[in-house]
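Here the complex is missing one protein chain, while the rest keep their positions.
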Amino acid sequence: MSYYLGIDIGSSTSKGVITGDGDVIAQHLLLSGVNYRLAAQKLVDELLAKAGVTREDIACTVATGQGSANVELADQQIADIRCCARGIYSIYPSVRTVIDVQGQSTQVLRLNGEGQIANFVVSEKCASGSGRFLDIIANVLQIKLEEVGPLSLKSKNPVTFTTGCAVFGESEAVSRVAEGVAREDIVAGVHQALAEKISSLVGKVGMEERCAITGGGALNIGLISWVERKLGVELLVPPEPQFVTALGAAIMAEDTCKDG
Amino acid sequence: MVRIYFAGIDLGSTMTKIVIINDDEQILAYVVHHTGAEHRHLANRVMEEGLAEASLSIDDISFVMATGYGRINVPFADRQITELSCHARGVASFFPNVRLAIDIGGQDAKGLKIRDGKLLDFVMSDKCAAGTGRFLEVIAAALGIEVEDLGGISLRSKQKVSVSSTCTVFAQQEVVNHLSAGVPLEDVVAGLHDAMASRTARMVQRLKVEPDVVFTGGVAKNAGVVKALEENLRCPVLVPEEPLLSGALGAALLGKEHVLKALARGETIQTGERRLDRATFFEKE
Amino acid sequence: MTTEAKPRALNRLQSMYALRAEVDKMYEGGVEASEEGKPVAWVMLEGWSNAILNAMGVSTVFPENYSSLCAAQGVATPFLDRSEAEGYPTHLCGYARTCIGYSSRMVELDGEIPPEAPAGGMPKPVLLVASGEVCDARFKWFQSLGRFFDAPVWTIESPYPGLRERLMEGAHERNVNFLIKELKAFVAFLEKLLGKKMDWEALEYTGGGTNEINRWRWEINELRKAHPGPMNTRDFWSAVTAALFRGAADPDVITKGFERMYDEVKERVDKGIAGINRPERYRLSFEGLPPWHSLGFLEQLADRGWNFVIESAYRPPRPITIDLSKYSDPMERYVRRRYRRLEDSLREDYGPEEAEIILDEIRRDGTSPRMGLRHIKDYQVDGVILHVLLTCRSTSAGLNLLQHRLLDVLKVPSLVIEGDIIDVSAFNPAEALRNAEAFEETMDHYRKVRKELGMPW
Partner (left out) sequence: MAEPSKGLLRAQEIYQDRSRRALELQKQGKKVVGYLCIYPVLEMMTALDIVPYRIFGDMREPITKADSYIPAVNCPFLRSCLDLGLKEKYSFLDGIVTTHICDVGSSLSGIWNYTVRTPFSFHIDTPHTLHETSLEQERGLLEDYQKALEDLTGQKMTKERLQEAVRVHNEQRALVRELYELKKQDPPLISGVETIRVIKAIQSIPVDEGNKLLREVIDEVKERNDGPQKKSARLLVWGSILDDTALPEMIEGLDANVVMDDTCVGSRAYFGDVELTNDPLDGLSHHYLVDIKCPRTFRTRDYTDVRKDYMTDLAVRFSYLRDYVRDWKADGVIMESVRYCDTHGYDVPGVRDYLDSVGIPSIYLEHDYTEGALAPLRTRVQGFLEIIE
């Protein structure tokens, strides 16, 4: 049997998927840290171990994500937007709009019926609209990432952040706490701002149902709910949203190999 | 002879600083603390520590001037004044010939045009963490090194890389990319310092760069940024012995001037209630 | 994988180099003229003032073009920094800021040309001719140069009406008369400034020469419709400067240059040679002003098989013969030669049928989604790059709308690339390349869509 490897080196996490005969054989995730090269090596090793295969068994490897250049094993580097499209299409062929919320940027894709990108847009050069803003706030409020979403849903009165800056959001959050503002209102404020940015991105490519959300941001049920409210649609969430792009890369690897 | 005493407190975004002086402008005590997330309610504590060091009680202080990002929230302050004026005043007391002062703190960067010790004009960075002390803090934290060590590391660099991202978050990514590609740490850090210095240099151009140029604020403790700034401004840059204190010292001095002026006009000085209770940190909108 | 050295991806036209050299000559000519004591004016790229000035014996130099020259040679940044130091906000037009920085530097040097200035530099002006045409920056900018030079500024006022308003009864004739009077006032001003009379015959010559050059440029562009596209936009941009910013250059020489270019492109069409040395996978149009500092980026795109077969900026006007025999006034002839009735130019450009549809849409909605799309259709473009400039409102403000119209009317997708004409720091090539890769799927998708709709490409 031939195995295919998809590696997605993201700004915060590195993800890998091995497929064989169209099935996912193994998947693995670790923090990207400050050396993508090391992260990539470690990821590949652990992933191979998990799948119980060797490098020689891998017919083709596609690397994607911000740090894709650091995957030594890769036969090809492919833009993450394309991998994401391919990945989601393999899970939900009926999806036409994908919101991919990553650590550092957010992108929205429109797909045609064949999983091809009909339109897409990537968030701007400032990180204020990315998952990173949430990480920073969660960190300073000492809330676990898994908890920020549910917490935000309790809020009745989300605060508005005066600074657009993700980094300064931290001190602003602290000052709000000092003023006695409830933590749920602060996290809700960030979620709301993010949802607004996302809906503006969706506006740019045009919304077509069904709509799915992927990337690490899709692990956040709070964010999902805020975005659903803003857009007025229900979002499909794949079972392993963070792995969609890596899965797409593995599928691409298979395609590439077959095309020769 | 009866001495009178003045305190200046600089409640910065990152560091809280206090200076106590007498009417001869001698520094009797100073205290510096991290404003850090866990202990934000610091105003009273630094005051207490400062008083203890100077062997004074709160009632001995004639006037307390507050400055810095959290200046509104010092309950025992008699008056608030911006860090722009305070830095200018403080720097001028160290370097009377200063014509351009650059202050880079945790939250912003400023250029101050000073003539004969007086602030004439200023420029300030926008609300973006890039180009501020926070920028360096975030990246140092990601790299797992101390901010204090950045300067020394960068001075070892032989060939700095260019860091072009304007956003702190993206710059962090760029740094990681460089490191992953095998660029030595010192060259990356030197690149960061250069990016910051060139941004600052561009910002202060409008004030005309003329000696003496003085660099203050917490980031002035970073020898790498000092060097990069000298390169970018193409002129020598002076740094006070304790650059963190310029603002607090300036506040104390301005407090003294305020009092003397009032006394000269035969007015009584309006001072606030001397309560050393918990301060809330940030300004309310 | 093979690592043989591949040929460069762009296939440059040889005839372009001679034209590009003319531009350098033009700047040198400006400096020489100034040294000989002849008057030099700084002017904008617009249709009116240049020929008039040249007819009056004034040498013209073009700060807009000069700024792009600085950017292309990588020396613009210090000028931008100077402009910032003078207190000009950084979002202002990159051309303007480069020019402001240059002027400020000249003042520092007591009016001398900065030694670091490329192509010999721009000499100090005796006159600044600003223009309200195309954008407002172009008169605000020259107004602000008063800070550096006491040269008088004349602003050419030209009509810039809304579409529906242009169709109102009497509006066209009013605009023509307005232009005639306005330009005559300009001539009167020049006569006062220079102490000599206008040479109207010379105007017929300088003003007419443009037509000959434009005719060749038009013919070249017609050839570019061929598959594969014989000429990449990179060559267009390199050569266009010679046509637009002619200054005191000899029109005959420029005309010859474009004639040669025509021959070369024709030869390529006959032999089926493309403007890129790769299979033409995608035909594209570049909308907006080019990133003068990073033209090499096109090389990378060409390597992916992207051929920019056409562009939106500086397209030559369709050559038409206009009967001017009933107008004896030389200024009226000059104006009517170029300022056309909207109905007429639409009919010429789109053919009578589509023109009527467009006109009806304009009368009804004040706008028509079809306008500005003709070249996309004619050149059978697969995708469009929209260059949104950080510092130019006039060419950027409408680009997103264009994006909608391209999709609505022609089913042609477009990709926004943010950047700037001058400021290299506004452009992120890595990100642009990443998006370009994804955009290929989008272009593939719309090829299918167009096919399903029975569109010709």
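Points worth noting:
Letters A, B and C mark the chains in the order given here, with residues in each chain numbered from 1 onward.
Everything below uses one rule, namely that a residue touches a chain if its C-beta (ideal position, glycine included) is under 8 Å from a C-beta of that chain, and two chains touch if they have at least 3 such contacts.
As the structure is a prediction and not an experimental result, all values here were calculated from the model.
Across the entire complex, contacts from the unshown chain go to A, B, C. Residue in contact with the omitted chain (choice from C:57, C:78, C:159 or C:330): C:159. Touch with the chain omitted from the figure is made, among B:46, B:84 or B:129, by B:84.
Touch with the chain that is not drawn comes from one residue among C:75, C:193 or C:449, which is C:193. Residue-wise, the contact with the chain that is not shown comes from C:150, picked out of C:36, C:110, C:150 or C:452.
Across the entire complex, the residue among C:8, C:174, C:197 or C:451 in touch with the chain not shown is C:174. Touch with the hidden chain on the side of chain B covers residues 81-85, 119-122, 124, 127, 285.
With the whole complex as reference, residues 86-89, 91-93, 96, 130, 132, 135-137, 139-141, 143-144, 146-147, 150-155, 157, 159-165, 168, 170-171, 174, 178, 181-182, 185, 188-189, 192-193, 365-367, 369, 388-391, 393-394, 396-401, 404-405, 416, 418 of chain C touch the missing chain.
For chain A, the residues touching the chain absent from view are 124, 160-164, 193, 196, 199-200, 203-204.
The rule is short, and it goes like this: only the chains that are shown with their structure count from here on.
Chain A and chain B, compared by their mean Cα positions, are separated by 39 Å. Touching two or more other chains at once are residues 125 of chain A.
Under the contact definition stated at the top, the residues of chain B that touch 2 or more other chains are 166. Looking at the complex, you find that chain B touches chain C at residues 164, 166, 202, 205-206, 208. Across the interface of their complex, chain B is touched by residues 11, 32-38, 66-67, 69-70, 104, 125-127, 130, 132, 140, 162-168, 171, 174-175, 178-179 of chain A.
Those residues of chain C whose C-beta lies close enough to touch chain B in the complex are 81-82, 84-87, 425.
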